[in-house]
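Note that this is a trimmed complex: some chains were dropped, and none of the rest were shifted.
Residue numbering begins at 1 within each chain, and the chains themselves are lettered A and B in the order written.
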Amino acid sequence: MVVVMAPGAAEDEISAVVARVEGAGGQAFVSRGVTRTIIGLVGDVEAFADMGLAAMGGVHEVVRVSTPYKLVSLEHHPAKTTVYVGGVPIGPDTFTLVAGPCAVESPEQTLAAAQMAKSAGATLLRGGAYKPRTSPYAFQGLGERGLQILADVRAETGLPVVTEVVDAHDVELVASYADMLQIGTRNAGNFGLLQAVGSVGKPVLLKRGMSATIEEWLMAAEYVAQRGNLDIVLCERGIRTFETATRNTLDIAAVAVAHGLSHLPVMVDPSHSGGRRDLVLPLSRAAIAVGADGILVDVHPHPETALCDGPQALVDSDLRALAAVCRQLPPMVGRG
Amino acid sequence: MVVVMAPGAAEDEISAVVARVEGAGGQAFVSRGVTRTIIGLVGDVEAFADMGLAAMGGVHEVVRVSTPYKLVSLEHHPAKTTVYVGGVPIGPDTFTLVAGPCAVESPEQTLAAAQMAKSAGATLLRGGAYKPRTSPYAFQGLGERGLQILADVRAETGLPVVTEVVDAHDVELVASYADMLQIGTRNAGNFGLLQAVGSVGKPVLLKRGMSATIEEWLMAAEYVAQRGNLDIVLCERGIRTFETATRNTLDIAAVAVAHGLSHLPVMVDPSHSGGRRDLVLPLSRAAIAVGADGILVDVHPHPETALCDGPQALVDSDLRALAAVCRQLPPMVGRG
């Protein structure tokens, strides 16, 4: 159940609703959007229904929704959201290219990758300091040292930083360095982590779980939103199917379906979807054409030495070709 | 094992190879390409290896390949194929829009749909006279009467006809009416049917099986090719996954992967992939952008009365919008 406050509802009206819900043993999560505030209720729905919330001051309506997500739904928030990351917009009026190394390995490699990204026209830098790896014997990332490298490279290049966080108790640390927090596919059902990134006040890039339905993906976003953070960008990165020719199966329709259900921007990760360098360009074109708000690609100055996912990293010439497509194609499909 | 003849090999040189193979109890399938003839061998590979084929007149090389398909592979046929359907090309230098009703229901409905298709700019008419339906209690198609309607509508509109065949013993009948024979997703493993359409001398539209890997799809094409017919167009139409928001999951990467493995054209069916009218346009844009050689869409003058798959059929205004995209977008991604 959600309480939708009227535009311009006063703070004490909001507080009064929260107090009444908490007084009845429930929890109330306040989400302040651009035009209105929404209060999500958790607890005994039957009790809430008898509490006279709809008659309280500043309340526009009380909605008992059947869709399992509310705050992120287009139905309750018909204007599309633009998320700003260190001043860089991601949303309906632009197309955003995010590039960088899969893993931060060294200052030199990260700076070189960032310079490749910047000179090609990327406006955000991605790079992992904490790497969730299937094998405990694989490179796990540099941790806080990697975060420092990213911050240094940002200072040098001016590119805001997107980086993954894998543990709820690292969220504040990562947020102190990063401009945007990424939730990876393996953590799409790590609800404590979702709540933690929802509370810390930085934009979130939420990858789809590799076996998550679109509905479950939006519910993961709802976990973030429920903690008051609506600066969420969804990212389709391929799902797990029987096909083995590609690392995952890019569910290109999911971009259009998610756009139809949610006001949040939707990006695509063509690198992890296909897992092959030669597929990054065609999948990126498909992503632009289907209406994605941006793409996120792996680049590496020397992919043959990469500690993580070298086979899918772009080299400089690949990235320039891709960047040209990112400039030319979006206007031809009605964007920007 | 395949015997690749030299360009310009004489007919009697080809016959000699065939005779030697058959004399040893094997089967030899001759495939005459634009530049060279390829002979696929079936039978005791070890025996063939000792037969001195490589030394015979006109033989360029004898290849013992590890990929399970040969005739349809790009490796052995590096020039991309253009397939002509009633004179209409499908291939790398054009983009082909095929439109029509899912099922032929009546002369009026078929003609109306064909006129919609033609006036929007489609160059081929699709329509089913034999409908494989999951339920035995659903409309199964008009059979030969439907074929006659398609032929009449072709006479009226000039659009060549693509129609499905579901039984090996109907292949000659359907081929006597149609310009291109479609193999549906449920028959992608019906090898007798594949062989029959390979023998009848009409181009084939081969849909991917809903649980077929890309390799299996190419092997299905090999079944057709092995009977001497290389006029095959592959068609990605979505695979079966856990996601239920769409009817199937369009594997957009499969277009690029198939193009990298095979010389055959690859089309996309955005109607059956998504199963929803609102997804046809975005999925078609994605198909064009990823490099598909054409698309195949359902249209219906009155989708609300359609006997088959009404929810995914385009109406006139949808089709015009789609056709505009099919004209404008391909040149922007380097096609035509």
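Methods note: contacts are C-beta pairs under 8 Å (C-beta built on N, C-alpha and C of every residue); 3 or more make two chains touch, one makes a residue touch a chain.
All values derive from a computational prediction rather than experimental measurement.
Asker: Assuming all chains share one sequence, and 2 are in place here, what does the full complex add up to?
Answerer: Copy number for the complete assembly, per this file: 4.
Assume only the chains that are shown with their structure count from here on.
Asker: Where the centres are mean C-alpha positions, what is the separation of chain A from chain B, in Å?
Answerer: 39
Asker: State the interface residues of chain A toward chain B in the complex, per the touch definition above.
Answerer: Going through chain A, the ones touching chain B are 211, 213-215, 239, 241-246, 249-257, 260, 273-274, 278-279, 282-283, 285-291, 328-329, 332-333.
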